[in-house]
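I'd like to ask you about the structure that follows.
Note that one protein chain is taken out, while the other chains of the complex remain in position.
The chains carry the letters A, B and C, assigned in the order they are written, with residues numbered from 1 in each.
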Amino acid sequence: MTHWIGEKLNALFSPEWAAYVGYILAGLAIIILVVVMAVVSIYLERKIAAFMQMRLGPMRVGKWGTLQAFADVFKLMLKEPLTPAQADKQLFNIAPYLVLTVSFLAFAPIAFSPSLQLWDMNIGVLYITSVSSMGVIGILMAGWASNNKYSLLGAMRSGAQIVSYELSAGIAILTIVMMSGSLSVSGIIKSQADGWWIFKGHIPALIAFVIFAIASTAELNRAPFDLAEAEQELTAGFHTEYSGMQFAMFFLAEYTNMFIVSMLGTTLFLGGWMPLHIGNWDAFNQIMDKIPPFLWFFGKVFISLFMFIWFRWTFPRLRIDQLLKLEWKYLLPIGMVNLVIGSIITWLGWIF
Amino acid sequence: MENIIGSQIIQSSDDEFIINVGPQHPSTHGVLHLQLKLDGEKIVDLKPFLGYIHRGIEKMSESLNYKQFIYLTSRMDYLSAHINNQACCLAIEKAIQAEVPERARVIRTLMAELARLTSHQLWWGSTGLDMGAVSPFFYAFREREMILEIFEETCGSRLTMNYCVPGGVMNDIHPDFVRKVKQIIKQFRDNLHEYDELLTNNPIFQSRTIGVGYLSREEAISLACTGPVARASGISCDVRKKEPYDAYDRVTFDEIITTEGDCFARYKVRLEEMKQSMNIIEQLIDNIPAGEYRTKIKGIIKPPAGEYYQRVETARGELGIYLVSDGTNKPYRIKFRTPNFSNLGALKPMSLGGKIGDLVAIMASLDLIIPDIDR
Amino acid sequence: MQQQPEAIITQIFPDLPLGRWAQLVAITVKQDDLYTVCTQLRQHPSLDFDMLVCLTAVDRTTYLEVIYHLRSTSRNHDLIVKTELNEAQPELPSMVPVWKSAELFEMEIYDMFGIVFKGHPDLRRLFMPEDWEGYPLRKSYNANEVADNYLKSHQLLINQ
Partner (left out) sequence: MDVVQKHFEDFPGEVYQDKSGHSSIIITQIDRFANWARSNSLWPLIFGTSCCAIEMMSAASAKYDWSRFGFEVARASPRQADLIIVAGTITLKMAPVFKRLYDQMPDPKYVIAMGACNITGGPFMTHSYSVVNGIDKIVPVDVFIPGCPPRPEALLHGMMKLQEKIKGMKAYVIEKPKK
């Protein structure tokens, strides 16, 4: 797919112009992908939450409420952007853009299908984790700049939470990277040709998957860990003072981060766009290969998305000290031990 | 209990962080304004500011006659609206020594227990909501809507029912009232295990409520707490047992008393009380005595001069009515001793030293209704 | 069931006039030895009134009648303590050291009747706004069209 566009561009422009136009097109494609996916996931979240709570969810706006998310986004665009009087103007306005651009950056190395990958760098996974950890700066900036006690408390809480859960998420990723031997996203996926890491890596991969799920939910400020914008305690947490389009950016960034984390999870544990092969049942494997690879990828992404939404509408919220106790006293030690076991197993080669 | 703290008030150093859990706040269920002095996330001092919903019901009752002021009380504690009206009617009947027929007594007790069920269901839903779990809120409203349907058929309105009248009840119960109540009680008993699965056995909920907001027995007595808040700290203060009124002397039910005194104990007490209310309803629903549902009371009620006192067990505690009459058709002075007013006093000793998350859990376990505090 | 503590009261407080207030045993106490009587009621083993259920006041136009409704959870009996205050400058000792529930009750009575409780930790208007004049529950207070000029004076009206 990308090669076909490449020839078209080279035919039209001189080489370096073609490269620039190519980058702009790729950027546009990513933005459109993000907006579409965010709108779809807003709609999905409201519908799944509704069915879990015995009600119908949005029905009146589109055929089955399909246009509801569009109405929300456009309404937010048309709202009056308020900047509080004593707020720190520059910081206040930069924060949402920072949070959003950081979540866009992480789309570069993700492989949607064998031919559809923006930039196959050799340190893909390291790049994603380091970029996604910059989001916390935007949150702290928003919390501090809006000169509101509740948002300051919300920002402090989310800062402590994201920084500490980066650790166990990183360790969980490390075990898989160690097993597959390479940091680059396409390398990891190729290494799962003969079986997904979650099956091949048996015990350490399973433990790493559970730790990764918990840590990434905490990193997104979602579900049982949504202390940053705990509605009941801190009105609306760090984005209390934001209205209109700036609030929509935080809203969009939250869903984009959810996508990035579920894509990272599928690439590492569920074999990216690799179809599901079971041993030597070749008839079964042929059928599986009929399904195009990017459908496999998006199928797995939406399964893990459903998991995040499921967490949110079932669990009550943790207190800040229980949250940090869970990370430092439980997840980190288990992650470390799991890393050691994983390394021994890969060293001895006991992987299926 | 990890957060029992000394009772001395810590002097505030200069870097104290004062935030207003202001009149408009999602967790205050109304317009309660608390001023918190924080040291980081720990609560150092708590000061309630009330009056945001003070409508002067006691002053208004002095200019309304005896049949009119009863229906103001259902705007005080609107979740046990029926029980408030029942208390006023009992006080007036005691003042003019009116004879209430048996059928009216049983119907009133039945409706009171149904109102207690709806109140506890809404409390259970909003406890889940305060702890961050949104789904229990919708499961709590499922049975509540069925009971409200019954109220609507018999009394005409869902929330402020105005069903009690001095001398009995306004009109007879709906023909298929008995069938529907039996069906609901059976259905609610089957669904109660869902209540346990959703919140009670949830480890996160337990970790947030066990050991949080401890209220000792002596402190509860000295703060005059009543209702489930006091019974969770070991005080036996159920007015239905101490001074049975209406048809409570005819039913057997046990008063749930636990001694732990923390948020989870108050949660368990209220869940058990729902089961006891259903026992009472089942004992009464089959043998509603036939006969008159109201004795005819002449138009203008003029009780002889003097003071009258009546107390009743609402869903949140003991409601006391002090009626001072001077012989005219308007009460000279009325004092409503509302349960939430003194339960609010217990908020401060319980939440000092705790975190903001604990304050939300404690307020959910206290089940405060703010118009009941401000009147 | 509720027993009546008449026998014990007459034996411990022989000189206090005994009466009935709403079918409950009532003793009337003068303003200045109220505090000693209350602490005795609280600490005496056979009385043990450990709960102040309610504190109300009635404006009898010539005097202010303040009523303490006490209850003993162990002995299971109730008692009413009555005092009369003159209208001019009503003052009472605060009962907060004896019963903690008195704190909120006394704030409410101060707000509604203007009775000042000496020694109260945080005596302020509980229900009415801080800058409110007059005591609403007094018989002399008329409640009509107070709301509108409050709105006007605080520039809350929409056309202001």
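The rule is simple: contacts are C-beta pairs under 8 Å (C-beta built on N, C-alpha and C of every residue); 3 or more make two chains touch, one makes a residue touch a chain.
All of these numbers come straight from a predicted model, not from anything done at the bench.
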Chains still shown that are in contact with the chain withheld from the display: A, B, C
Among A:12, A:36, A:54 or A:337, residue touching the chain not depicted: A:54
Residue ranges of chain C at the interface with the undisplayed chain: 127-129, 136, 141, 143-144, 146-148, 150-151, 154, 156-158
Residues of chain B (touch criterion as defined above) contacting the omitted chain: 22-26, 29-31, 51-56, 59-60, 63-64, 71-72, 75, 78-79, 81, 122, 137-138, 141-142, 144-145, 148, 158-160, 370-371
On chain A, residues whose C-beta touches the chain left out of the figure: 46, 50, 53-61, 65, 67-68, 70-72, 74-75, 78-82, 231, 235-236, 239-244, 247
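Following the convention adopted for this analysis, only the chains that are shown with their structure count from here on.
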For chain A paired with chain C, centre-to-centre distance based on mean C-alpha positions, whole Å: 61
Gap in Å, rounded to a whole number, between the CA centres of chain B and chain A: 45
Per-residue multi-chain contacts in chain C, two or more chains: none
For chain A, residues contacting two or more additional chains: none
Chain B contact footprint on chain C (complex, rising order): 1-2, 21-24, 50-54, 56, 58-59, 67, 69, 73, 76, 99-101, 103-104, 108, 112, 122, 125-129, 136-137, 141, 143
Complex contacts: residues of chain B adjacent to chain A: 17, 19, 25-27, 41, 128-135, 137-139, 142, 199, 202, 204-205, 207-208, 355-358, 360
In the complex with chain B, residue positions of chain A that touch it: 49, 52-55, 149-150, 153, 224, 226-227, 230-235, 313-322
